[in-house]
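The structure's right below; bear with me while I get my questions together.
A single protein chain has been omitted; all remaining protein chains appear in their positions.
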Amino acid sequence: MRVIRACHELGIRAVAVYSDVDRGALHVRLADEAYPIGPAAPRESYLAIGKLVEVARRARCDAVHPGYGFLSENADFADAVRGAGLVFVGPPGEVQRRLGDKTQARRLARDAGVPIADGTLAPLRDLAEARSESKRIGYPVMLKAAAGGGGKGMRAVASAAELDAAWRLSSGEAAGAFGSEALFVEKLIEHARHVEMQILADGSLGDAALRIARAAGYVSAGTVEFLVDERGGFSFLEVNTRLQVEHPVTELVTGLDLVALQLRIAAGEPLPFAQSDVRRRGAAIEMRVTAEDARRGFVPATGRIAVLREPAGPGVRVDSGLFDGLVVTSDYDPLLMKVIAHGVDRTEALARARRAVRETIVAGLPTSLAFHAHVLDEPDFVAGRYDTAYVAMHWPPRAPVELDDSQITAAALVAVLAARGRATRRLVASPDGAWSRAGREEALR
Amino acid sequence: MRVIRACHELGIRAVAVYSDVDRGALHVRLADEAYPIGPAAPRESYLAIGKLVEVARRARCDAVHPGYGFLSENADFADAVRGAGLVFVGPPGEVQRRLGDKTQARRLARDAGVPIADGTLAPLRDLAEARSESKRIGYPVMLKAAAGGGGKGMRAVASAAELDAAWRLSSGEAAGAFGSEALFVEKLIEHARHVEMQILADGSLGDAALRIARAAGYVSAGTVEFLVDERGGFSFLEVNTRLQVEHPVTELVTGLDLVALQLRIAAGEPLPFAQSDVRRRGAAIEMRVTAEDARRGFVPATGRIAVLREPAGPGVRVDSGLFDGLVVTSDYDPLLMKVIAHGVDRTEALARARRAVRETIVAGLPTSLAFHAHVLDEPDFVAGRYDTAYVAMHWPPRAPVELDDSQITAAALVAVLAARGRATRRLVASPDGAWSRAGREEALR
Amino acid sequence: MIYEVSVGGRRLQVDVAADGRFLIDGAVVAAEIAEIARGRQWSVRIGGRSHEVTVLTHDPLRLLVDGREAEASALDERAAASARGASAARGGRHELRAPMPGLLKAVHVTEGDVVERGAPIMTLEAMKMENELLAPARSRVVRLAVSAGTKVEGGAVLAVLEESE
Partner (left out) sequence: MIYEVSVGGRRLQVDVAADGRFLIDGAVVAAEIAEIARGRQWSVRIGGRSHEVTVLTHDPLRLLVDGREAEASALDERAAASARGASAARGGRHELRAPMPGLLKAVHVTEGDVVERGAPIMTLEAMKMENELLAPARSRVVRLAVSAGTKVEGGAVLAVLEESE
């Protein structure tokens, strides 16, 4: 959707692909052309490089934008696209390889003089090496997929006792998600903040990010991630060689359109501004509303959108593929909608984020919205006190949501109305005529 | 809605009122409190000053925001609110009176050294005076309601022959809408541009606007309107003593929240910035999507929203009260939704506006959307060539919308599907069993 | 079933075969259709091209095709035949219909009056604007269907006029 929008704004024809379950998706309907590429399983559709390149060739595309999921950080895909005589919208395969292998990226950062966390600089050979290296570094450690990203194949390991299970699960996930089960280990930095510099940044972290980008011969948009510890020291984490899910935050604060710029760079145009021209304006906060049940440890949820109200109004941007009646399956990433609030300062951005979440309704399946509502009012977050341990510390909330007497009464009445409505429907569906009648009468009383 | 959003962002309790037909409206559902004030007819509800003040008192409000319709420019309402010990969010009654009588405002502008169009400086006594004054000024002239605004009670008169009918209709409308049938006449400036300066503006027109605001002792947000002729000369038109419908354009370009500022001013706070602090960033375009049939001379339309998709994504803001199933009646103003596009320059804003309109769907009643789509692609508008005669010159379009063969085919298939679906439904509704069956079979064939 | 279809001024013949295939002007169309909103919105793919078509209004039929509005009509053979028959004019008689829904503020004539071309017959108020409805020709007022103060739907017959010499 985000890419189709940028294409249409630039007058570029947009061609989409879809798996069988996505036939009615918004991106299929809004694209100029759309081609089916197979069943729901990603390996047979969205991860099938051959099929994708074939569609691009058949549809006579000039360029391929990989989005920010699936193959967006896959160097082989970038190479295949280029091999077919098409432009890949993103950094070339060799740059992705240099940064996509997390251990190689760590070496590159170290050589560029950027701090990295203690750990291995090459993939681990086996569990035995993982055990000895973890012991050397000292627990707690992070076990990570060398080819990974986005939290998959990654686990915090508090002690040697947990290492076996973590190794088994992470290597399995890594193999499934990235086609390589290679893992490495690094020191876990507790109470750190996770900071992402969209490669357009300024400031001291920005210098480090630019140094890494230059060292890697970087082209197009990307993100350099750091951890900042409690004393303000930072260490390099990884580079995402793709558009970041959080790119709207950068767009609102800088006024730039990152996807349009990616497309212009891919078309061979130089950037129309220098680093010193980038001006920040205000603050922005992004909420990633997901199909995850926030009240049950964020387990993935499925269902059909029954009532939908996306927020709008001043300072609120929504990037969403939702529509009334959409069936959310467990086939893909649980991201439903991004709500981004912008204001002249963090206080106004927070107020607008709160207002936007209050307006938002996604009924039909459990979502993460209760979590967003809670965090936006939570004193530590409001005061700017948060780190990577924040969620574990503050969620689930100790007390249930505060409703006043009038709200409790309204909710109780609706609970009864909903129960009666359901009863009717169930009874009417029954084959026994008498029961069906009785049920209806009772519900209408 | 706009005001409720600002209240919620500032942590202010929002109290709404509604007429019988608006019980399910969004503003009623999102407000903290809501009170019924009578039947659909505005005179018995939204224009009933007594009822409104009584509700405000009963609900223990601190202040009353009049929105930008109905009583938003009514000095008596402002006085009544103040008389009840409440704060009126807007300029005081005496300022409104000074500017609300258009002939008095013209005198004020002239005295402040701002150019005005040739015409009368006091309301006309009768048709005979209108005839003689129009002759003196020279046709074409504009006949306007002295108490008016928003295009009501206003008519262009090309020649003496048209004056009688125009006088009759305008004075009738003026009496109905403003409670006073007083009219005045001024020279019609052809091929002029209509320019509105939200009172926050800079530049030379801005100086004139600020001069008028100071002369009137202005408080709160408002708009000074000018006409700019083909040679760049300008003349004062009128002052709207309220938040302008187009205020989001100013908000996007300046980054300010005008409604929040109105509320702060009403609370006695000074403006947190000076005129010289206001920085413009990029360009914005507002589309007012109305329940008017663009293809039939913008006649008002009614109906039930059957499919709704509001646009979203980068650089697009939506202010809307629409929801699926809403019944749009002819009781009130036809404004359905405002779509505002923002970009780094007019070109990007236009591209985003086009993209946003292409995404927008309002099915169930005729709207103005075809007009917006046409104008955004029309060469004169794109080149910045437009004036008050623009719509008459460019609408309706000479050629029907261009669809390619593939689109024609798709549309033809849907036309058939829609016709078959309708046929089924109609026949099934018939009491005659045989016909009903036959109809269904035919439609399913 | 064969339909005579018009879209944005273009005329086509659409044949819905018993097996569900579509023929347009006799040729099979390789279209793949998904209904998105029941009876209102479809996604149509034709050789890779993706079209989103929404029924904006039924009467007249207006479609939104990839964000562009187009007028359309679809009549089955029987309906098309009877429509052709009915188009014979009834000459000299005018039905004055409400161009929009609104409140009839005033009626300026009574039955039997003969009025000049352009004379105001009624005033209709809609969304706070007053609209005068004028006689299309010198004519006699045969019938007044509504009186002042009535709310009327768009398209409702308000009066019947007959051209007079």
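The letters A, B and C name the chains in turn, as written, and every chain counts its residues from 1.
What we mean here is this: a residue touches a chain if its C-beta (ideal position, glycine included) is under 8 Å from a C-beta of that chain, and two chains touch if they have at least 3 such contacts.
Just so we're clear, the structure is a prediction, and the values are computed from it rather than from any experiment.
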Exercise. Quick one: jot down which shown chains the absent chain touches.
Key: A, B
Quiz item: Which listed residue (A:L121, A:A160, A:A267 or A:V299) would be found touching the missing chain in the intact complex?
Solution: A:V299
Self-check item: Touching the absent chain when the full complex is considered, from A:L121, A:L271, A:V327 or A:A418
Solution: A:A418
Quiz item: Of the listed residues A:E44, A:D79 or A:D333, which contacts the missing chain in the full complex?
Solution: A:D333
Practice problem: Just the residue numbers, please: which parts of chain B touch the chain that's not shown? | Solution: 15-16, 23-24, 28-35, 58-59, 323-325
Self-check item: Positions on chain A contacted by the hidden chain, ascending
Solution: 152, 165, 169, 172-173, 176-177, 293, 295-296, 299-303, 306-307, 330, 332-334, 357-367, 369-370, 373, 400-403, 406-423, 442, 445
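Note that in this section only the chains that are shown with their structure count from here on.
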Quiz item: Hey, how far is the Cα centre of chain B from the one of chain C, in Å?
Solution: 28
Quiz item: Could you state the distance in Å from the CA-based centre of chain A to that of chain B?
Solution: 39
Exercise. Going through chain B residue by residue, note those that touch at least 2 other chains and give them in order.
Key: 358-359
Quiz item: Considering chain C alone, which of its residues make contact with at least two other chains?
Solution: 37, 49, 66
